[in-house]
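Only one protein chain is missing; all other protein chains are in place.
Think of it as A and B in the order they're written, each chain with its own count starting at 1.
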Amino acid sequence: MSNTLLAMEQITKVFPGVRANDGVSFDLQAGEIHALVGENGAGKTTLMKILYGLQKPDSGTIYLRDRATSIRNPRDAIAQGIGMVHQHFMLVPPFSVLENIVLGEETQTTGVLRMEQPIEKIEQIMNQNGLPVDLKLPVDELPVGLQQRVEILKILYRGAEILVFDEPTAVLTPREVEELFKTFRMMKQQGKGIIFISHKLDEVLNIADRITVIRRGKVIQTLPREDATKAKIAELMVGKPVLLEVKKQAVEPGATILEVRNLRHRGERGHEVLEGTSLTVRAGEIYGIAGVEGNGQSELVQAITEPLKLEGGDILLQGQSILSWDVRTRRDAGIGHIPEDRQRFGLLLPFSLADNLTLGRHHRPPFVKGSQWIDSAKVREYARQTIEAFDIRTPSETTPAHALSGGNQQKAIVAREMSFEPILLVASQPTRGVDIGAQEFIYSQLLEARQNAKAVLLVSADLDEILSLSDRIGVMFKGRIIQELNRAEATREKIGLSMTGGEQSETL
Amino acid sequence: MDLSILVDFLFKGLEISAPIAFAALGAVFSERSGVVNIALEGFMAVTAFTIVWGSIAFQSIWMGLLVAIVSGMIMSLINAVATITYRVDQIVSGVAINIMAIGIGRFLSQNIFNQETQSQLNPYLFPTVFGINSFAFALIPITAICWFVLYKTRFGLRLRAVGENPEAADTLGINVHLMRYAGVTLSGVMCGLAAGVLYPAKWVNGMTGGRGFIALAAMIFGRWHPVGAVLAALLFGYADTFRIMFETKIPIPSQFVQMLPYVLAILVLIGMMGKAKPPAADGIPYEPGE
Partner (left out) sequence: MKRFRIDKYRLMELLAPVLGFLASVVVLLIIAGIVGESPGNAIRAILRFTVSNASRLASVFSVAIPLFISGLAVAIAFRAGVFNIGVEGQYIIGGLVGALAGIYLHLPKAIHLPVVVLAAMAGGALWASIPAILKITKGIHEVISTIMFNNIALALVNYLVNGPLSGRGEQSLEPQTRKILSTALFGKLNHWFQAIGLNVPNHVYLDYSLIVAIIMGILVYILLFRMRFGFEIRSVGTSIDVSRYAGIRVKSVQLGVFLISGAVAGLIGTQEIFAIRGHYTFEIASGLGFDGIAIALIGRNSPIGVVFSAILFAFLKQAGYGLQLYTSVPNAIIYMITGLMIIFIVIINEIVTRYIRALRKKEAA
């Protein structure tokens, strides 16, 4: 019998407009830790969803222990020995560790719970894999690292041979990461196979036996640990530049508009999300934040655009601290925001386009007369002007926002934020899910803002976008800007390396 | 104080508390599975009638009780289908059932007993023990059973899981909808039992008198725990008994005693009397796979 636990061959999965997985082949041996590495949108998540039964491949085969098989749903996956530890835990907070582990798989006689057998079995698993946890404690009282342990115990209890970990160290402290890796090594010895998804190359090089790099839906290369260096992997991850010629005129940057000083923020799970983030943006420049998602970019944007509980640091707009200001005050002061999830945050979908275009400024003249009366004539007029100026494709200004295409919805948001004439524009993933035409248009708008002496903070997981537009680039990793470069000195390789942890010598 | 009066008070209080306590147990099952149930009042209005009807029709109080339980289940199933399968808002469904229930008793009474506001006298009753309806004593073993089921059986574990984190339960292979149906149906069954001890001798229009809502207050005050809810119901019931028996002797107006359950529940919610956390998924319809 071979040692191959899992083989995925020529897996292809196509969604409208994008080939998430394009002929991906991947295998996992018993007693191996195999890391899966790639940027956001590269296709790792889709591949794992297929493995876990949450998606069906369009073509390709999955072999478990050399037998072709199909995985219909997550319960099927568990039954076949595949266990997944998600980023967001699936635990019942008030239940004890023991209850969480046995839920759905309980031992009982005529309906009455019997816990002696499970306890014995779990203790054995805990010993074999180095996962001690107090079974009686309620799960919501455990630190994140131990909660993760409960998730691992859950899948081991159900007999998982193949364990998939999706960015498991994102919420862990360094010590908890060490503990986790100890566990990995012990599970290795038990003959289990581990798939480890991460973009933190330090960790990957620490623990993995083999590393597979995925980019744009294809496997670029699978290397054994001995052949891998950070630089090499980073290069494979970011690849060759995509030619997107954007004409940029030289603009002399002006006064400092935004200053972020040493922000510290703890997330809801208690872990450090922002660990001393600092940056400045001047009028007439685009500052691009590069980095893999999940390194604190969203929280940074949140801290700038709305009141966020901070453990330390300050944010200054034209020299004034804005920490105590609510959203309306920040907007009135000139902060514009293109949100990263337009449907969830940016638009009232059932409302008309005209209403959406005034959203955020709807409380001020000329849209209201005397602070309460809506001047619908002015609203419509402004809407019509804006639609024309920004070339938003819509039957009329009264069309509900949900009827517009994704690209036009995003254009509407950009149009709105631009026409309120902000002094600082925060753009978060501004061209996500947007067609090429709208994308070019949005780029030109951002450049025009820069031209008009606005300060633009651009956050994007798309490295090409950052490189095309930015004057200065900051790489965000683990809640800090660890590297700052001028556009002239920035290369894909340098940035790619920093995005994944970088060389310590190049930190700020 | 006269010993016989004290004994009288103890037993009478149990009898008065019991319907609320049964209903509160039902509420606990329903809400623990994640379904807010404001239709308890309506369920009880129906079962209070059907127990009289059933007893007379089958000439036995036990058959009457069975009919009451079945009718409670039917009413609760209507609520369950609407709110679980069709994801109708749980409040609206509860309101609709309460409205329906007002009419059911009166309509059936008119047709069967030819009087709209009250029924015939039902001579088939539970034996009287210590001066009260002996079915009240069933409260104690039934509370114990409910506690056991909720905390010591697989069914109870899964039911509670569904009320806290239905998504997690779903990924572990538990049928969320089925569990919720069970929770809601049990509340209907409990309201059937409540009818057994309310006043099976005769149905009068409006006899439930808001007990369904007091049961909700008891559930909250008891922090969604079966024993806690029953103790809370006993507290409210005994307070009311005290008022009835000693009304002329105490300076507090009776209506303030009536307010007591609700005020206490509010205080619990505010956190003044200890933190109360309802089941996390309470009131939110579950959409599998969305």
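By our rule, a residue touches a chain if its C-beta (ideal position, glycine included) is under 8 Å from a C-beta of that chain, and two chains touch if they have at least 3 such contacts.
As the structure is a computational prediction, the values presented were derived from the model and not from experiment.
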Among listed residues B:I38, B:V184 or B:A239, the absent chain is touched only by B:I38
Which residue, A:A35, A:L347 or A:I392, contacts the hidden chain when the whole complex is considered?
A:L347
Any idea which of B:V7, B:V92 or B:L121 touches the chain not displayed?
B:V92
Which one, A:R72, A:H362 or A:R393, makes contact with the chain that was left out?
A:H362
Footprint of the hidden chain on chain B, which residues?
36, 38, 78, 81-82, 86-89, 91-93, 95-107, 110-111, 116, 210, 213-214, 216-217, 220, 253-256, 258-259, 261-263, 265-266, 269-271, 283
Need a quick check: the contact residues on chain A for the chain that isn't drawn.
305-306, 326-332, 337, 339, 344-351, 355, 359-360, 362-363, 368, 371-374, 376, 395, 403
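Here is the rule we go by: only the chains that are shown with their structure count from here on.
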Between chain A and chain B, tell me the centre distance in angstrom, where each centre is the average of that chain's C-alpha atoms.
47
Across the complex, what residues on chain A touch chain B?
74-75, 90-95, 99, 103-106, 108, 111-113
Contacting residues of chain B [partner chain A, same complex]:
152-155, 157-158, 160-161, 164-165, 167-169, 171-174, 280
